[in-house]
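What follows is one structure encoded as structure tokens, with my remarks underneath.
Only a portion of the chains appears, each positioned as in the full assembly.
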Amino acid sequence: MPSLTLAELQARLGGSVRGDGSVLLDAVASLETARANQLGFLLGRKLLAQARSSGAGALIIPESLGEPLSQPCLAVANPHASIARALALFYPEASAAAGIDPNAHVAADCEIDATASIGPGCVVEAGARIGARSVLGPNCVIGARAVLGADCHLHARVTVQHGCVVGNRVVLHPGCVIGSDGFGLAWENESWFKVPQVGRAILGDDVEVGANTTIDRGALDDTVIEDGVKLDNQIQIAHNCHIGKHSAIAACVGIAGSTRIGAYCQIGGAAMIIGHLEIADRVTISAGTFVAKNIKEAGTYTSVQPLMRHGDWLRNASHLRHLDDLAQRIKSLEKQLEQP
Amino acid sequence: MPSLTLAELQARLGGSVRGDGSVLLDAVASLETARANQLGFLLGRKLLAQARSSGAGALIIPESLGEPLSQPCLAVANPHASIARALALFYPEASAAAGIDPNAHVAADCEIDATASIGPGCVVEAGARIGARSVLGPNCVIGARAVLGADCHLHARVTVQHGCVVGNRVVLHPGCVIGSDGFGLAWENESWFKVPQVGRAILGDDVEVGANTTIDRGALDDTVIEDGVKLDNQIQIAHNCHIGKHSAIAACVGIAGSTRIGAYCQIGGAAMIIGHLEIADRVTISAGTFVAKNIKEAGTYTSVQPLMRHGDWLRNASHLRHLDDLAQRIKSLEKQLEQP
């Protein structure tokens, strides 16, 4: 790992040094575990006491923090972003050798940039294109005529199906599938009949897709994931969804077909959104929430059951089957009392 | 893409041409985007106005539609099925070359039909059998003694575990796993003890399994997916489940062990069904629904929370912990009012 003084860090990250800029650092660590050669961080005031007693050699702190700390500090406008940049400096990604591994299987007519790296066990089918400096980890599959931009990083075992388009600086984690068939079925003679899915999945720039997440191709038109969208693990995005730019979606979320999510949305883990809905920009959906209607205004939306001890739940939940009866009985009591 | 006149389409799909059958078409498109060389479609009356103004060169319409349209039309009994067939004509699947790719690894004693196609990076273990015209995409794994029927299409990175049986015309999407071990555990000495899973997963004919869906093998007896069952992405089917014929299950559904789903059921996305249940034929389960008891009659069943603004939810949901108290208080009020 590289070593940097706090002053050198300041030169790369901006902000201002408070205290001794010559302290030498070679790692980032949490306040509890950090040692003299490690950089700790304080995102807000909440852990101030812990920061005071931390063994970290230096700290990244918010520039708004007035209190002095005994450790040398780098005061910055956005500590979270600065610590992300510091991590990238201290833990540089292993660089992959440019070129096609002899154990990769690349069709003759692909266009693979000479600076791209294709790992062992990868299969790149006819007519696919892969941009500059993009790295494919082991055992990835790129379908026929699929296009990957520059500076992408596909971890191991990623699948991009035929004809799909992936932008620049896209990160795809193991097991994710881009462009699987949508669930399109016609009913005839008491059985289901597959509707061929001929649209594509299109991912913009700076998209990240988590492990084992699946994004279906469009039925006719395309499924679109706009620039800067971040998707966690095990998310399912059905055919013809449209996810607006810089929305972030946590793990285990499912979004059914043709739903449009606005820009700058945040969707909590395991939320489920049915098909053909419109969700406005800057909507926050709480974890575990079920969304079955359009959301037209920014704000936070929720629909979860509170946790109970099982005995309490048994006693309370049974009334959910009779809420309408309870409501009618209240109305009836009110009428009785109104009458003189 | 092939070009066809509307009359040629009629010859293949049936139905009757209204207007000029000589219009030449080479693609299918939605009403909004369709151009003069493209076939649009109208599934019902709902989008009639949009159909009238569509630039499509021709339209597939329901034969029950009385109103004339300016475009040439093919009037059919089941527009959804006809458009599925038209898509298959205009977008034929790329044919895979018969034979075993030199970069596939096939055990010596497998029976691979000479017309089957085994892609690069595939591993086919000892004693496996693969039927006529079946296609395995890149990096699939077929376990020892597994059997695949004819005309199957395994997309990239599919796993069929040892001894499992897959019927004819089965489509398996990337990352799906057929025949993983069920979650069988015995408790002994304060720790879990694995119960070997020695049953199989058996898939009938015309089954489709979505991306990253998992179907566990049986513990002793088999897990059975009957003919014509369609499974979307990221579904989990536990050991010894039995899914009746022509049932369709949307994405993110989980079905726990030994549950029997009837025939012709429809299960909405993210529904969760606990183990050892019986669900009758022709049951519809709404998206997001939790099923914890048998369903003995056809019909639609639901158990989801309505969405609220977070503030409303905070105010309302807290009462769910006290529903029983509310119900008792209503009863008490009723008694007070009964008394003279």
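Observations, loosely collected:
Residue numbering begins at 1 within each chain, and the chains themselves are lettered A and B in the order written.
By definition in this document, a contact is a pair of C-beta atoms (placed from the backbone, for glycine too) under 8 Å apart; a residue touches a chain by one contact, two chains touch by 3 or more.
Worth saying up front: this structure is predicted, and the values here are computed from it rather than measured.
For this complex of identical protein chains, the structure file gives a whole-complex count of 3 copies, while the figure shows 2.
Note that in this section only the chains that are shown with their structure count from here on.
Fitting chain A to chain B on CA positions gives a rotation angle of 120°, reported to the nearest 5.
One finds 26 Å separating the Cα centroids of chain A and chain B. Touching chain B in their complex are the following residues of chain A: 105, 121, 123, 125, 139, 141, 143-144, 157, 159, 161-162, 175, 177, 180-181, 183-188, 190-196, 198, 212, 214, 216, 220-221, 234, 236, 238, 252, 254, 256, 272, 274, 284, 286, 289-293, 295, 299-306, 308, 312, 315-320, 322, 326, 329-330, 333, 336-337.
By the touch criterion given at the top, residues 28-30, 33, 78, 80-81, 83-84, 87-88, 90-91, 93-94, 101, 103, 119-121, 137-139, 155-157, 171, 173-175, 206, 208, 210-212, 228, 230, 232-234, 246, 248, 250-252, 264, 268-270, 287-288, 304-310, 313-314, 317-318, 320-324, 326-327, 330, 333-334, 337 of chain B touch chain A in their complex.
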